[in-house]
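Left out: one protein chain. Kept in place: all the others.
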Amino acid sequence: MNPPHNPGEPESPLVFRLQIALLSSFVLFASGVIIWVGRLLYVSWKLNDTFSASVFIALIAVPVFSLLIGVYNYVFWGIMRGGK
Amino acid sequence: MTEIQKNEHDAVLIRSIFQTPSWYWPAVAVLGSLVVLGFGAYLFQFFLGLGETGLNQPVTWGFYITNFVFFIGISHAGTLISAILRLSQTEWRRPITRIAEVITVAVLGIGGMNILLDLGRPDRMLNMIYYGRYQSPLLWDMTSITTYLTASSVYLFIPMIPDIAILRDLCPPGPRKVFYQVLALGWQGTPRQEKVLNRATAIMAIMVIPIAVSVHTVVAFVFSMTLQPMWHSSIFGPYFVAGALFSGVAMLLIVMAILRKVFHLEDYLQPIHFNYLGLLLLVFTLFWTYFTFAEYLTAFYGNEPDEMRVFWAKWDGPWAWGFWGMVICNFFIPVIILSINRFRTITGTVIASSTILIGMWLERFIIVVPTLANPRQHRLPTGSYWPTWVEFSLMTGSFALFALFYLVFSRFFPLVSIHEVREGREHSDDIALERIHRYRIGNGYIKE
Amino acid sequence: MKISRRHLLVGGGTMAAGMTLLKGLVPDSADSATLLDDWTNHQEEWSLSVCQQCVGGCGVMVRQMDGRAVRIEGNPLHPVNQGGLCPKGLASLQGLYDPDRLTTPLRAKGKRGSGEFEPISWKDAAALVAGRLKTLRQEGKAHTALMLGGQFRGQRHGLFSRFWSAYGSPNYLRLRCVAPDEPAAAHAFMNGVSSPLAYDLAESRYVLAFGCNLLETGPAPVHQAAQFGRLRVRQDGGAHVTVVDPRMSVSAAKADLWVPVRPGTDGVLALAIAHVMLKENRYDKAFVAAHVQGFERFRQQVLAQYSPAIAAQITGIPEDTIRKIAQDFAPTGRPGEKPAVALGERGPAYSGDDLRTRLAIHALNALSGSLGKAGGVVLQTPAPLAPWPALPQDAPAKTGLSHPPLANRDMGALLAALKAGKSSAKGYPVNALFLYYANPAFSLGGGREEWNQAIQNIPLVVSFSPWLDDSARQADLILPDAHWLERWQDDSVSHLPGFASFSAAPPALPAAGGLPTEEFFLELARALGGTTAQALPWKTYGDVLAHKAQGLYGAKRGAVTDPKGPRPVGAFGSFAEFWKALQTRGAWADNRPGNPLARPFNLSPDVPGKEYWVNALLAGRQSALGAAETKAKTNTPSEAPGNFPFQLVTFKTNTRSGTRGANQPWLQQNASHHLRQGWDGWVEINPDDAQRLDIDDQDPVWVSSARGKIRMNARLYPGTRPGVVHIPYGPGHQGVGRWAQEGENPNQLMATTFDPHTRQPLWGDTWVHIERA
Partner (left out) sequence: MEQPHGEKKSTGHRWGMVIDLDKCSGCGACEVACMVENNIPFVEKGDYQRSRSISWMKVVPETEGTFPEVRTKFMPQPCMQCDNPPCTKVCPVHATYLNPEGIVAQVYWRCIGCRLCMAACPYTVKYFNWHNFQQAQPAAMTQYANPDVSLRDKGVVEKCTFCHHRLMKVKDQARLENREIRPGEYTVACQDNCPSKAIFFGDLNDPHSEVARLADNLRAFRLMDELGTQPKVIYLAERKRHD
């Protein structure tokens, strides 16, 4: 049905590498944000500068970004494997 | 030869991707030059200082912050509306969701950019990362907008995977095919893939709603966390969210109308969509009016001198044009058009949406500037503000950038979700029937 | 660790003094020593001078880093200002480093007034001037050299008058807006004293100030502000301050009572207050009996003519207010009561009868018995400076001086004489004109056209202005004076504070290229030779000051200020030691005030005019009022321009410091504090008047008088008397520098009328029309 694409064959290694790069850049970005939030926590602790506010926001931001990483991985691997 | 070509309707959705419409490049040229003009104005401002704008003491914020709030508000059209419609399994959402989500992604970036335009030292942007502190509402903004942008992008991307796969299959070999191959993630439409996709979409839809609400709430907090008159108000968070939805739906309607014309999507975006969204807009109009009334009545009744100076400045002072313009554009015109069935046509909703966009922009302006112009320190002369060509150019550039983003997007991806539309065409009868049966009185009917 | 500490110090901007101390603590490593050297070899120095931004005579300290003046502040030891300094003084560094200041002599190229100049050397310039003066002298025309001096301070006045006397010209004139002799004329008639009076404000019970803006533009604003600060926190609750002024000046705003008198009627108000005091027997009878002459005549006439009811009509002040002022002002006779003083000390004439107005105000001091008491009116004792040596005069000098001067402080007469030139019957044409601290093209009523016309036939016009000011533009030769921080600067308190004081300081900074004019004249005298050179035997102006200071040392009076307390003159072993201390500490002062009661106080002095002065004052004011009423009635603002319903009164704020301070952007920016208005000029209008004329705050308006028309922004100021408008004097130069040219000069509108007795210009006689532009 779809002549240009052969569903049974795996795509070229280049495509796979780019997909991995895409995934890792997203994971890197999201974990970067998590690390950044962590650093702000550390700074506010160190400078005694409303640590409580930072904790409160980190409590929301960190799970959200972790979840995003999770969802992205879930979609990525789920679809990649689901095609078999 | 493919499924697409068999179906003439869906072919229109990808025509613009493989064939360049005749107006395309001229449009890109016009928009591009507006963006370049804006960039030039920015360079001018960057090297000579913010003094090249109309900003001053005490009106330290003007067009840029207004645009920031305005664009962030527009962004609610997309992901939030789409998520709500998806979760509520509204059938007519199918051709609309992607259009809405693209608005969000485009406009969030532009909104964030407007904050950068406003910075005195944009070269020190990284200080927000090195020395950021969470006591500042600006950091809340930064975190929440980043989250929203990330989530919206993911939320735009995930449902688009099947469409990308279609494009991948259609695309002749070449770099563009590789591009689609990478993004399609090997989608073949297996039931397992469908399941993953649906589950992820559902999770994202749920997640994105509180994030979107938080975004505009914290944008409002930038103002309401200060002690300034007419800013320091607990209503500001929800007020901004209501306003955001309001202006967002209006923007969505306008974008829909334009795309409908330009990309010949008449079959997908039908008067009924405009009618339904028009009704939604009417609800938001009333919501917004209610919030505005509550906000201003509280200030007026309390009669606190500092607040009243701002209040009167808006009511019949130097900013009355903005205030009354806002009331007319946001309330009188939309209510007249949208509440009369005969007027709730495509043209009617577009007119109403246009005035709402103007009105909501004025609302943001009228929140930002009069308070700054009438600070508590009333012994000093009241401030005044009139933007210079720099701000006008950058504002035009911002809007042009938004349109340009849309044009570029339309070259790579279908603006209406083929997958969802097709799914709707094939299954919506069953889905709808099943849903109706599920809650119809006397549920035994179907089992019978 | 050391490195971080050093960085910290450098980053924190620690000054060199701290560094030098640190240097000793750092280990003796070559590396760190060189590094430290780079940081520490900045030369920090403090030097003293006397501020010349106005006539106040405040001592200043200048902080220098590597020869650059980086801060100026009040000298805390100086008796005049005690550490305080006003905005003008503080901004003076902007004058010092003004890019528009001239530092080389310029000669006009082409036609005079074309604005084109070419630089010449000081040598050539001196030769040119000396040559011309020599020729004039040889031709027997020494008297045709004219020098106009302005608002400058110190012993250079004596030096110049000595120069011209030796040279042979009677025409050395000074133009001053705050001249101590104007009030003194009235005091001389009543008190018979020729030196100025002083007012012990800080210790008085009631201060009644007529038209003088003591806190902003008085003769010594910083000193008066300090006095004000003291009288406010006195243990007994402080003095009551009343300011009589048509405009609510900053002083009036800070006063306890503002009396918005109709312009020019201060004298009537004063005598009405006298009326109440006399009628209610609330005057100091003992004092009157012991010291006052002519009392009976004064009493009868005042009682007969100056009832509060009549005064209320003329002055616009309610009877009750007049009564209240009189009752509060009058002595109660309680033991230990502090005296009340009435001040009429202002430079510009009271419009109307200037002399009689001042007499009327001063009469109140006699009735309250405040003369010669602490907290009252005392005498400004002069510093015992050494007298000038005998003046040698040769025949040409004597011939020259036998000619009558062209004018005597009378600008009207001078202008007429200059204009008449050769055609004048009694006068004579001027052949050389020297302008020092004088910018008549700007400061004269009628403005630059009048002036330019007057000088057009003078073959040589020399200006010593360090700025290309309005008048210097019309000069043939500009010999830029040095900035006052670049020259020997001295000052002796001339009026108001009461104590005697003398300050002298060597140049605080090296000259940027200008030459102090007094040094130029010393050189000129040497070049002229003969008796002129003998008359000025000093090498530098510093030598002149040393000569004058010998008088202080010889008198063994007073003390030199010192951080450890004043050091009496007697404690110095030699003059050299005294002279050194004077230069490094800032001032010599003698706190013994003089008593003005050396001669009896005469309430009915013989003043020019046929009528008794008390009668003449009322008659004059009544007729003026009638004329004004006719004016206001017949000319309504709706009629065409040419009808002038508003009386124009100009004023100065404490940021306008004459031509030499005009080009200082900080002062331009802070032009007024009561309106927070900067840069431009403005016209203050009463809001009710403005409403009638449909004028809003900050609207541009045309102000036109019979003389001219200027456009400026209106400011609605409720502290303006209806029917009167006020324009600040100071902005609107043509020339001077890039920042001085903003705004408009109200003198373009001014009528040039002069008081018949004091010959002061009567600025208040101008009527204007206001209309929205």
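When the chains are written out, they are named A, B and C in that same order, and each has its own residue count from 1.
Following the convention adopted for this analysis, a residue touches a chain if its C-beta (ideal position, glycine included) is under 8 Å from a C-beta of that chain, and two chains touch if they have at least 3 such contacts.
All values reported here derive from a predicted model rather than from experimental measurement.
Asker: Can you say which of C:68, C:539, C:580 or C:599 touches the chain missing from this structure?
Answerer: Final answer for the missing-chain contact: C:68.
Asker: For the chain left out of this view, which of C:428, C:575 or C:679 touches it?
Answerer: C:679
Asker: Please give every residue of chain C in contact with the chain that is not shown.
Answerer: Touch set of chain C with respect to the missing chain: 9, 12-15, 17-18, 21-22, 25, 42, 65, 68-74, 76, 81-87, 89-91, 93-94, 96-99, 215-216, 221-222, 225-226, 228-229, 232-233, 237-238, 240, 248, 250-251, 253-254, 256-258, 260, 654-655, 665-670, 673-676, 678-680, 686-688, 717-722, 742.
Asker: What residue numbers in chain B mark contact with the hidden partner chain?
Answerer: Residue positions of chain B that touch the missing chain: 48-51, 54-61, 115, 118-122, 124-125, 127-128, 130-133, 135-139, 142, 222-223, 225-228, 372, 375-377, 379-381, 383-384.
As a convention for this text, only the chains that are shown with their structure count from here on.
Asker: Is the way these chains touch best called a line, a ring, a star, complete, or other?
Answerer: Basically it's none of the tidy shapes, so other.
Asker: Using the average of all C-alpha atoms in each chain as its centre, how far is it in Å between chain B and chain C?
Answerer: Taking the average C-alpha coordinate of chain B and of chain C, the gap between them is 67 Å.
Asker: How many angstrom between the C-alpha centroids of chain C and chain A?
Answerer: Whole-Å distance between the two chain centres: 77.
Asker: Which residues does chain C have that touch at least 2 chains other than itself?
Answerer: Where chain C is concerned, no single residue meets two or more other chains.
Asker: Quick check on chain A: which residues sit in contact with 2+ other chains?
Answerer: Where chain A is concerned, no single residue meets two or more other chains.
Asker: For a test of understanding, state which residues of chain B touch chain A in their complex under the given definition.
Answerer: Chain B residues touching chain A: 1-3, 129, 131-135, 139-140, 143, 146-147, 150-151, 154, 158, 161, 168-173, 178, 181-183, 185-188, 190, 192-193, 195-197, 199-200, 203-204, 207, 211, 214.
Asker: Where on chain A is chain B touching in the complex?
Answerer: Against chain B, the touching part of chain A is residues 1-5, 7, 11-12, 14-15, 18-19, 22, 29-30, 33, 36-37, 40, 43-44, 49-50, 53-54, 56-58, 60-61, 64-65, 67-68, 71-72, 74-76, 78-83.
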